[in-house]
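Heads up, one of the protein chains got dropped from this complex, but the rest are sitting where they should.
Per-chain residue numbering starts at 1, and chain names A and B are given in the order in which the chains are listed.
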Amino acid sequence: MSRRLSVPRILWAGLASAALLLSGCAPAAAPSQPAPSAPAPTAAPAPTAAPAAPAPTAAPVVRPTATPQPTATATPVGSRVKKGGILLEALWAAPGDLDLLAATSMISLAPLALTYDGLVKEDPLKAGVIAPDLAEKWDVSGDGTKITFALRKGVTFHNGQPFTSSDAKYSVERWMKDSDQLAPTLGEVIKSVETPDANTLVLNLKFQYPDLFRSLILDWASIVPKGQPKGRDLKEVVGTGAFKFKSFESGVAYQVVKNDKYHNKDLPHLDGVTVYFLPDRNTGLAAFRAGRIDITAPVYFTVPQFKVVDSQMKGQATAYLYPNSFWWNIYLPMNKKPWTDIRVRRAVFMAIDRKQAMATVDQGLGSVDGVMPPNLGGYTSDELKKVPGWRDPKSQDIDEAKKLLAEAGFPSGFKTDIFYRTGGDYLNMATFVRDQLTKIGITATLTTRDGAAFYDYVYARSYDIHAHRHPFAPASPDTILAQYYRTGGERNFADVADSKLDALINKQMGILDPTERKKVVHQAEQYLYDNAEASIISWGAYSQGWQKWVRDFVPGQTIYDNLRLEAVWLDK
Amino acid sequence: MEELRPARPWSAHLFSFARANTLATGGALIAFVMIVLAIGAPVLAPRDPLKLFYGNEFLPPSGQFLLGTDDLGRDILSRIIYGARTSLYVGILSVFFGQVIGGLIGMVSGYFGGQTDTVIQRIMDIMMSFPTLILALAIVAGLGPSLENVVAAISLTQIPRAARVIRSTSLSEKESQYVDAARSIGASHVRILSIHILPQCLAPLWVLSSIALPTAILTEASLSFLGLGVPPPSPTWGGMLAGAGREYVEQAPWIGVFPGVAISLAVFGFNMLGDGLRDLLDPRLRGTR
Partner (left out) sequence: MTRYVVSRLFSAGLSLIGVSIIIFVLMQILPGDVARTILIGTSGEGSATPERVAALRHELGLDQPVHIQYLSWLVGLFRLDVGRSLTTGFPVFQEIQNRLPLTLELSILTVIFGTLLSIPMGVASAIRQNTWIDHLMRIISVAGIAMPIFWTGTLIVLVLAVGFHWLPPLGYVPPWRDPWANFQQLIWPALALGYYHTAVVARMTRSQMLEVLRQDYVRTAWAKGLRERVVISRHALRNALLPVVTLISIQFSFSVGGTVIMETLFFLPGIGKALVDAINFKDFPMVQTIIVLFAALVLIINLLTDLAYGALDPRITFK
């Protein structure tokens, strides 16, 4: 008898509606004119499947016209907003420096996002809806490659400096170059940034890109003053956001206070936010249960902790799951023996029981999806049932794997090594994979590195097998396909270098029509499975918890949105 | 004529010794059990310690899994038994190398004296001014965690103390009459060292080893706790405590409690064994136990 928590129905309903919203919110940069039959962005021979007729496809989408500003009274709870109070947030480590634009992890994003605005944002009260922020209106031109933003006037930074388009230009250019999450897409898509006047910003794209706004609403896309120092050199946090920097004590807490001169006169409701650094998650959970923490940063709770909050704090607090917010991969460097032989790769891929992976390593919380989650155009679980690696009963996969190994010259298996990053969760997956491989006769040792040595090992591809987990913000299929599977992709840890695959990936990048795009994405996915170039094991869900007196906090579509907390208030 | 009393069988001596020193005997028994477990692990462990029993995660102790299962569904009893193997193997090996090498250094240093002695003692002092755990940490971190490196690190931390003690034995022995005599007939240094000095160092070495073994076991557990011990998938007691033991201390306390008990019992047992040995070899201390 194992301890399984049945996730309550309300949660499933929430997840289902979130999924619906996500699938609904496809291309955000839908042009205000009919979809043209413009050629695809790369040398793909076939033109995009955009209809020649001017009628735009029925994209049930978020048209990026100006939406009204969220007003303070639009609270779904139905009671009046109470002003004041300091929100106490839990985070597991302190940021290494104060530069959000060069940061790579939630430990920087959660505290630093509080003091900035973006060009656009996700409506803090309605997940998935794009709302204006420092850009009041925007306009997409003819062929979808020129986007003109009308910037808000009269906004000042926290140090009194006025906000102009040159600050916006500087920020966008930094996003394109330095931002870990944004540079891979924005850097590839944006050709140039222009500032015709102090209140106008123009983005010239290399090709029409359906997911541009999806990237721009991430809190990573923060506007900073022009010429701000970078990395360690940045000594103070200056933004235009609802909160102003107050103090940062490494090892203790990061504090911000209300910005009285915020461009939205009704916000923020809180007097300030204090982000505590609580590396001991047991302490964090205890503090949360005792009511001494109001909200955790996303990712803070582990799976068992989420279950505890979910089951033992009903009515007192909400435990929320971000669906498909991380994924487990297994990388087999394709130019290393024995992975050069497609049969061996296939055997290893097939041998892993993905349902069991989720059950054991993530304790049942997560989803068994393919290379891409269904809401981004990936296979549904029904479609996956036919793919080797997901077949049920598992014995099919195991038997075929053994046969393949025998054919490839390893009738009694072979020895290999699994590399993982030092840390409990990573070790658990590596242990699981090791156990799974014994079923087809492969015995593996385990190797680990931490810190500096870990990155060295990864970049030198010193591993035989690397099992790893990546956080994922489902902005677009590119976030996966281009970075992990395209030749030379930043995170192509299996060194996949397949020009046919690259063609498919590039093709889907420029397709605006979601149905057509999905077709190509499917092709790419199937190609990955057929050629044993996929790395996916299973998907997991990061969680977040907040007390019942924290009002008007609506979790974003991804863990990286809606961390600015400007519309949150405390009902105390 | 007086009747000669029959001699008491040696077992009777043993029992009365045992009754007089309960703590020591208890400890020695525990140590013995640990050794048996370590040697006989493949036979004595009910299950494969590395195997994941899917669907059986987080089971409390029961008839089926005597000490319960951990977060991945592995049998804790088997892991503890194999953990004994690791701890004892590392402990005994590092004590062996540490004491032997340290002893040799000390013996030579004390015997030859002069510049060599000063230099060697200076180096030993430097090594001793490192807190033990930190020295072991730095070495394992530098070389990478593996069984061999952990043994090397712990051995290195033991060398200075052994060298110190044996050096003083060697110093006093070299003034003895036997050595004088041997030197006068022209015996070589090697001969003197091996025949006259070395045997005198053995008893202190035994005593030192008995003190060093429980410390070595503790150091290995500490290194595993900090993540720098013998690497997975081998089960180690410190590692079991550090990971799932700590994380699930509220929901599944048995995951962490049993390894902790195991470490404590092992250290206690070998400490008592060592105490007993010291009493036997160093009769001056007997009265003060």
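Methods note: a residue touches a chain if its C-beta (ideal position, glycine included) is under 8 Å from a C-beta of that chain, and two chains touch if they have at least 3 such contacts.
What you are looking at is a predicted structure, and each value in this text was computed from that prediction instead of being measured.
The missing chain, though absent from the view, touches A, B when the full complex is examined. Within the complete assembly, B:142 is the residue of B:9, B:142 or B:186 that touches the hidden chain. When the missing chain is restored to the complex, the residue among B:17, B:112 or B:130 that touches it is B:130. Of the candidate positions A:156, A:264 or A:282, contact with the hidden chain is made by A:282. Residue A:104 is the one among A:104, A:312 or A:443 that touches the chain missing from this view. One chain of the complex is left out; on chain B, the residues touching it are 23, 122-123, 125-126, 129-134, 137-139, 141-144, 214, 218, 221-222, 225-226, 238, 241-242, 245-246, 249-250, 253, 256, 260, 263-265, 267-268, 271-272, 287-288. In the full complex, the hidden chain is touched by chain A at residues 93, 96-97, 103-105, 107-108, 180, 232, 249-253, 276-280, 282-283, 286-287, 290, 292-293, 449-456, 459, 470-471, 490-491.
One rule holds for everything that comes next: only the chains that are shown with their structure count from here on.
Mean C-alpha positions place chain A and chain B at a centre distance of 50 Å. Touching chain A in their complex are the following residues of chain B: 50-52, 54-59, 71-73, 145, 227, 231-233, 243-244, 246-251. Taken in their complex, chain A has these residues touching chain B: 1-3, 281-282, 302, 304, 308, 356, 359-361, 363, 422, 424, 427-428, 430-432, 434-435, 445-448, 450.
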